[in-house]
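Note that one protein chain of the assembly has been removed; the remaining protein chains are unaltered in position.
Up next is chain A:
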Amino acid sequence: MVGQRLIRPAAQLLRSSPSTMPRCSFQKIAQPTLSRCLNRTYATPSGTKEMTVREALNEAMAEEMEKNPKVFVLGEEVAQYNGAYKVTKGLLDRFGEKRVIDSPITESGFAGLTVGAALAGLHPVCEFMTFNFAMQAIDQVINSAAKTHYMSGGIQPCNITFRGPNGFASGVAAQHSQDYSAWYGSIPGLKVVAPYSAEDAKGLLKAAIRDPNPVCVLENELLYGLSFPMSEEAQSDDFVIPFGKAKIERPGKDLTIVTLSRCVGQSLVAAEQLKSKYGVEAEVINLRSIKPLDVEAIVKSVKKTGHMMCVESGFPSFGVGAEIIALTAEYAFDYLEAPPVRVTGAEVPTPYAQKLEEMSFPTEALITDYAAKLLKV
């Protein structure tokens, strides 16, 4: 495929430009790791170590900055304050103020600026303090970053990573707690990932930085402090997770739960409850990547279980759950024994009061009960 691209005249022109270099290095690095990653099932307990999602993201950035001088981090409070959520802790000390840059509170401006830097061949990591504030800058993400490669007929790549916490955060009300997975997931030209565990976080962020396209890494604030085992392999500075490959977090034969980000953890708990309460085995699929989306993994699982439930925390209308159900209907209809269903956020701006907030997002109990209802157990 790469070969084919290179015979195009426009691609020929690019050969001497700085942006061809990363594309090649991406391919080189990604290939071997990809296969290694696919062969891997569960980490061998020996050599694993615990790491928080926050540390994993930090390590991913540090390693990529170490490797590639074109990588730099820019965002609000990322440098001297060590990050509003401390994800960029220590990066300023390690890489200096040329590469770890505190920006003014000007999302549209600094997103545009980092896109420009990417067009000119650098590999920016543009941190949004949260994706709620990226709404100020979504035009730059979509119109300037995502569409440029296509609009230019492939002449102008844009290797940029947009990252920051997305989705549910507690007690912060409507303007600070929204899930944008469906928004970015709908845009051709963008790649979108949503890590759950520390391994996801490190592998996906590193892959995002190396990927020659604009990538949105949708993290979640409530996951930052959680610890997960890191396999020996994931500890390597060459560990990347390929996009478009879901991970089966828990195998099962009775129900396929397709989920992402923080809802993966909730679904795993629900799966255990389903087992202990009803003796059913739910298979939990962690999507990891929203765009591209691993339809194959879903179809394969549904073939086995005959039931599909998507669990996500965004608004239901035109959402990730809606998309997963549509894909399941399109590609796995014949294997379904019951209509595919979804558990989502409620159609309500996030309320402040705790009890109301609880009614607005998926809970473990709701997932369990709704799954039991679907399975008629």
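FYI, a residue touches a chain if its C-beta (ideal position, glycine included) is under 8 Å from a C-beta of that chain, and two chains touch if they have at least 3 such contacts; residues count from 1.
Assume contacts and distances are computed from a predicted model.
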Q: Report the protein name recorded by UniProt for the chain absent from the figure; options are "E2 ubiquitin-conjugating enzyme", "pyridoxal kinase", "Ras- protein rsr1" or "Pyruvate dehydrogenase E1 component subunit alpha".
A: "Pyruvate dehydrogenase E1 component subunit alpha"
Q. What chain A residues would touch the chain not displayed?
A. 76-77, 80-81, 84, 102, 104-109, 132-133, 135-136, 169-176, 316-317, 341-349, 351-356, 358-362, 366, 370
